[in-house]
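Omission of a single protein chain aside, the complex is shown with its protein chains in their original locations.
Letters A, B and C name the chains as they come in the text, with residue numbers starting at 1 for each one.
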């Protein structure tokens, strides 16, 4: 098992190299000239040329990439063109917010998605099934940023039940332990902080998780239907097991294998979706930071954020593959 | 008699990759040094249990699989080394019909197109001639001309198998490899297809290699029969002599295991113990020794050769 | 169940009419009400995209500032936006962009995916490894994020949105095509095609691809919805189609500053996106049910 993990991590190297080359090339070939961005509209040609020289932008691309790679390996992804702060530092300080939001969303999505899917499959073609599947269909058809806006209008603006935006009421931030406000406030026993953090995370997590909930529900339903038709389910029934055991033990346990794959993929795409949700809810995470950077053409930030999120995504996939081995005895990694 | 096809020291090893970074490769020895001849106009039956390599052998004869080593000589010419146009030219001589009539026909083509395809690809006829041939072939296999524009899913298993036979006949082959052609069919349909194959053999002077696990079917159709076990040919001889007087302990056990539809005949059965060993790691010496009731010391060490015991009968066993 | 095969048993004498597999699928699809609703909406949307200019009460791109942020009324049935433009006209105008991006992006990605996937699946070995590694690299990004990165580098505009969205979805099609090809490659009818003398291209195009098209077509239909959602997301972030050109996502993005007081400004574009995406999803689901005999009853 350890050997397998090491092997997978080694195999990640070419993928990550490919990822970095792709991002780097795309950013440098097509991007507007960073020097003119830094200096603004009124800069003279000489000034720009001088800065290009300083930034090493006149070197051949592979030299620039090599410099970038050397830096990246030492944990230096360059500095923001605008604020001049190191990209890694900025991103890491925002990372917990994004992860907290994504985890909250995936937990909501898994719980609701799997439950709806199982119930729909068991009650196939009943009214419950239809309602569940109509909701799931809406879930995959609504843009999450629009759902976010609508949720704000209803629950924050009209009903005043939940806050409009932000991560926590200003001044209530808990002491930094893990960086996750919900956990940190519980650890320090700060209930006011916890309540505020919880009320802030509900709407964005629901908005972000809606698409995944729907995908997981649909996937669970079709997988369960397929598995219920398998020979070994007939065997379980022939043994005289009660239907609950047949469904929840024999069928769901087998269905979990593909479901986990989908959840893993969704967790990855949530990181992408976070860009939208964070923008809508002014959530101070990596996503909203990246969007700002894009709009300001702050390419080192975009480059750093994209690479970092890709690394997280790839690691999530690895974790999913390892979960397989636990769930499916037929898979043994060696 | 003249051999139409001769198989010489045929081997097929499938690599199984394993290990970490440095690739250590193991081999599944699906067919391991098999030699036999098929004479013009005869039916050679090939029997054995799943995994014995009988189908792999069949596919190598049709050039669907390239052998690891060894030769397949068709009319004296080694066909395993053919390439390009020569290979295509050769394919006309040997055709194959498959086990599963539901999987062996392209579901998106009409039956007529399926039968016409080999004629067109091999340029055996042009224009209206193609159509005439297709209808003729349908007639040969007992289908009607109105079946021409139907799709495979509209046919029953037996009818689909007839289409498969017509497709094989389309290029006027000399040899047809029948790979379990009736195993998936019901008993009453099985008899229809077996009789059809028999009629066609007489009409077109065909030679068959008949691969099956049903020993009764093989006995019915074959002039000679070969028995395979774990990639090896263990016994081969005239059908009557082999069934009446089986020599290899495996053949004996196999024959005694067939249920006979006659409750009055209660026979002494030889029940073999255990399973067939993995072809990834076959036993040393005689491959059957782990399950053999007559196993001797030598069987565990030395691999027996196929020995002629007279009357066209050969067996690979240290007992003889 | 042993009944399934017998269902297809045809009577000698040919009473039943010949039915091609494609015609069967269509008759199956027609029975699916949800799919037909989806298909009808798609047809209407295409008509709107083609002839929308005759339906627009106002010029979608010019507004009267004095009439900005008006609530829906008889003059402006969906109200007006922050620049006083008629939202109804803009939504109609936006239809053609969403459809164009969605359909073209999928068409490009599908073509590339079929080529990559077929070669990888049919030939296997090194070719397979190189192609799939390349796909892995693209797949290492959450797709929306990669599209954003491409857009921020390529610059804004509809063509670039199409390119960005198609590139990020190629691996998905390549994988499906490859997987399907692997699953039918060993089928006996493919072996038979080889035995009668077909060459590789004949086998791929005549015997393999037609038999693996079902999941690919389904995926492509559903892929159009994803592409439309991604277009709108890019527009929302201000990266997609540039103003004043009307695009549903960018309408939402622009209206974001005003939606506390004028929720209609975000309500209608969002509904338009949802309906369009829903239509393709309904149709795609119906296609899948019709094409997948396992789910057929």
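Criterion: a contact is a pair of C-beta atoms (placed from the backbone, for glycine too) under 8 Å apart; a residue touches a chain by one contact, two chains touch by 3 or more.
Keep in mind that, in the parts below, contacts and distances are computed from a predicted model.
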Not counting the visible chains, the remaining one has a UniProt entry; which protein name from "Amino acid/amide ABC transporter membrane protein 1 (HAAT family)", "Acyl-CoA dehydrogenase family protein", "Peptide/nickel transport system ATP-binding protein" or "Multicomponent Na+:H+ antiporter subunit D" does it give?
"Peptide/nickel transport system ATP-binding protein"
Who touches the missing chain here, B:257, B:280 or B:296?
B:257
To test your reading of the contact rule: which positions on subunit B touch the chain that is missing from view?
49-50, 156, 158-159, 186-192, 194-195, 198, 213, 215-217, 219-221, 240, 243, 253-265, 269, 271-273, 275-276
Spell out, residue by residue, where the missing chain touches subunit A.
229-232, 234-243, 250, 253-254, 257, 327-330
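Keep this in mind: only the chains that are shown with their structure count from here on.
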Measuring from the mean of all protein Cα atoms shown, which chain centre lies nearest?
C
Chain centres computed over CA atoms; the one at greatest distance from subunit C is chain B
Using mean C-alpha positions as chain centres, tell me how far subunit B is from subunit C in Å, no decimals.
47
What is the distance in Å between the mean C-alpha positions of subunit A and subunit C?
23
Using the touch rule from the top, collect the residues of subunit C that touch subunit A in their complex.
133-134, 136-138, 140-146, 148-155, 225, 229, 232-233, 236-239, 249, 252, 256, 259-260, 263, 266-267, 269-270, 273-274, 277-278, 281-282, 285, 294-295
Write out the stretch or stretches of subunit C touching subunit B in their complex.
5, 8-10, 14, 16, 18-21, 187-189, 191-198, 202, 206-207, 210-211
Mind pulling up the subunit A residues that touch subunit C in the complex?
14-16, 18-19, 22-23, 26-27, 29-32, 137-138, 140-143, 145-147, 149-150, 152-153, 157, 222, 225-226, 268-273, 275-276, 279-280, 290-291, 294-295, 297, 299, 302, 306, 309-310, 313-314
